[in-house]
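Missing here is one protein chain; the remaining ones are kept as they sit in the complex.
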């Protein structure tokens, strides 16, 4: 993995004290020095935003009381001092206005998923971004794992034959109790329909949809969805299963749940084609099982010689040195940073999920929520 | 595990040279000496039947040319010499006539699954068996594993709280190619609708249904099924996914496929309740993972002190001495043999799946096949 | 796996009620019908012996009060009725006199390990057996696992290059407390120097030595041993580590312990050569990991197509159907039975450990016990 010429200057919206995902983004940016935090509007409460910025060692002048102030404040700075990218790590309903404004103010964007709430927002954002040419990355971070990239390379090279079947699951247990009633911050907004949009489906189902698309390159053509709310009193789905029909006629099953006690962050993807299969699990991310018609099984491990260039480029350490969640996240950041340096929005080339991936994810979530319980519906 | 007083005398229908499952039944019977093969109609070709019997060291006089001959031949023997149980290991479409005739001739029955083809056959068989009081065991052999019995004990004792979610999968790859076109005997009849009834759903989906029922004790109240035939030219389903609604409102997903290259005999059951979960995999059958709301995970292993009496009773060896597929199968045989010795048909008490389990399995398969693609349908 | 022409008639010495290993031998014999128990001297207490025989359904006339009576009683029977093989499953110190007498009375022998106590006994037994031509099998049962046989085939075919390093461990925890003081039968005799000879080293270390020899074909040329007794008051070793020097200059480490809480029956063998390695674990016996200089890793699974004929011949079921401890044990029994039918003592050909393996094991144990703490000593 080669170094970047220089870190990109970034400003963050959201991610103040107590937030979880903001610090993950910052670690991902720092690990390779791909981006450097220089400004932020970390909270909708100005004092909190400023305190958070001070914790992070920022210049007080660049700790803004609102994202609108950050946009105007930074635009007032000389071009080679001002931020180049805005990272959006707020609750989901805030993504859209910030993203639109950021692009229109001439900034690149890194946005957490799901990208926006409605299909209309998604379409608008795609249109605005396409016109601008801004780099726009959506942090479907699991695409950053070396073995996920290897899986994609195996499929696209025809290593499994035509794909017939996909099983993806993303299981958690942290919402098996009515945690939102305790005031826990994460549970609070993530189970609020107004701020989260969707529940398990939006929060983790969107990752599941994305990894299927990333690895197989196939489109969903029809869905047959059920969503459930297993915890009494909860206002949002906490469990979902979606049968998929994919281009090439492959069948798929997508399961997302947050009420499976003991499941921590259980994202797993299995893909089978005519002649072979792949199995990858996020909790042991440095292994990729490849199977065939008659055995033996093959276990690829991160950084092994003989892996494809896509996975090698996403690897920092020799084999046997576990690369984890932050490293994968950092690979998405590197890709975005390289694209910004190159002045060219091309997620495919630079290895980050882009605005189109984000829009597809939003539409998938909404299709599931809208059609749950209605049997098969043609998708799109 | 205590010994049986004496082996039950058994006669077999099917299971001649080249058959797979017949020899499995014989090993299961021999392992504990729970049943002793003394007669057979091993093939619909009389010469083959007699040759197969000779291979097995049987008295030539008890190697019959047809199952009808076996019934009459054995009935002509003194009561303490004649067979006590008839084991049916033919292709599926033959199960029904043999089972009915066997019961009516006063014999007990061990029958492979799926028990029969149609719901009508199932109902008739239940009625005939109930009237007779004959012991009738259906070899849903996976219920014989000690850790499956432990799983059941944990659920029924309330160890997981109310059950919310079930995921069961049974994945194989041996039919990923059009194997039936090569004349392979197993593939030939198992992909023939007339002899097999259903494909993946009947062959292995029925095991998946059974293990859910066995472990959770819940009934299926609605299904939303899809079935697929992924291999061109195949005349039967080779892949299926069924969304389940279970009593108590639990949701479930059942996946059965025979076109997953590299999946050998991948039966896995996961169950989650309000406060915990279980995970069991047939290919490493001596482990049972139990999870909870906040960790750590617990791994039960066959024969560990502290396991319940149900699993201990199904165990022959100290911990760390793997018990496998045949041992589990033999547990079903032991249960049936003990019931025959006791003259009492009670699968619950003696630990074998009985005619009601068999009938439920048949109806599940038929419901899936009949309703595939139609969205949710109330079951029963 | 093809069937045997007929079962061998066997008589058992030891293995009465409460014994563990006797029933294992009987299950191993029954599973394939390779041997049939028809006589026994199951206990040194005549009444117990007779009761045990009755439990097993034996003819009362062939439940003998002592092994001497069994020998003479069986010799008095017609040649086609009398037992053909004597199975010795007594405490270790009884093996020698029974084995010698059995051979001299014209019987074949299956003997548990360690074969005898002293090197002199071992030499004598080898000489007596060689002169007689009797089939003599020692139940180093772990050699019966299909994947152990596959491992041997890979090594002997040069698949790893010249062997450089071996690590073998056999760890248990059942003697981590002074169990013998509770009167537990197994612990009682296995920790008594007079009856057991050696402790952990004799009981399980001998299996570890045997599997190294079986898989690698190498001889031990020097040892550097330590033995320990970790439980206060115990009269025998319960823990040992032996550094090995092997022919070809390979280095090895053998660890055997019975005081590792949580280790159940943890036999594991790892072998590395110039270009690859193997890793096999008894508790998940149907997997064999094969590694290479630059990856990926390869996982062989029992019954996969492409495995060698040695492992295929030791396999009863399709891939994914776990074969366990009894099945492996039964493979040794089958080999011995086939050799008896053929009238030819050739463990190599028929797949059972023979008297020479037994003698080598005895000498290894004794060398370790005699030289523990003395640094490197040339072996033999």
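Every chain is named by a letter (A, B and C) in the order it is written, and numbering of its residues begins at 1.
Definition applied: a residue touches a chain if its C-beta (ideal position, glycine included) is under 8 Å from a C-beta of that chain, and two chains touch if they have at least 3 such contacts.
If you're wondering where the values come from, they're calculated on a predicted model, not measured in any experiment.
Undergrad: Which residue from C:32, C:74, C:180 or C:239 sits in contact with the chain not drawn here?
TA: Spelled out, the listed residue whose C-beta touches the missing chain is C:239.
Undergrad: Looking beyond the chains shown, say which of C:209, C:297, C:323 or C:354 touches the absent one.
TA: Of the listed residues, the one touching the omitted chain is C:297.
Undergrad: Would you mind spotting which of A:64, A:107 or A:325 touches the chain that isn't drawn?
TA: Final answer for the missing-chain contact: A:325.
Undergrad: At which residues does chain C meet the chain that is not included here?
TA: Touching the missing chain: residues 160, 164-165, 167, 169, 173, 176-177, 224, 226, 228, 230, 239, 241, 243, 251, 253, 255, 257, 259-264, 270, 272-277, 289-293, 295, 297, 373-376.
Undergrad: Which positions on chain A touch the chain that was left off?
TA: 3, 6-7, 20, 23-24, 27, 30-33, 55-57, 172, 174, 263-266, 282-286, 301, 303, 316-327
Undergrad: Footprint of the hidden chain on chain B, which residues?
TA: Residues 290, 294-301, 304-306, 319 of chain B touch the chain that is not shown.
Keep in mind that, in the parts below, only the chains that are shown with their structure count from here on.
Undergrad: Determine, using the mean of C-alpha atoms as each chain's centre, which chain is farthest from chain B.
TA: The most distant chain relative to chain B turns out to be A.
Undergrad: Counting only Cα atoms for the centres, state how far chain A is from chain C in Å.
TA: Here the centre of chain C sits 55 Å away from the centre of chain A.
Undergrad: For chain A versus chain B, what separation do you get between their C-alpha means, in angstrom?
TA: Between these chains, centre-to-centre, one finds 43 Å.
Undergrad: Do you know which chain B residues sit against two or more other chains?
TA: In chain B, the residues touching two or more other chains are 263-264.
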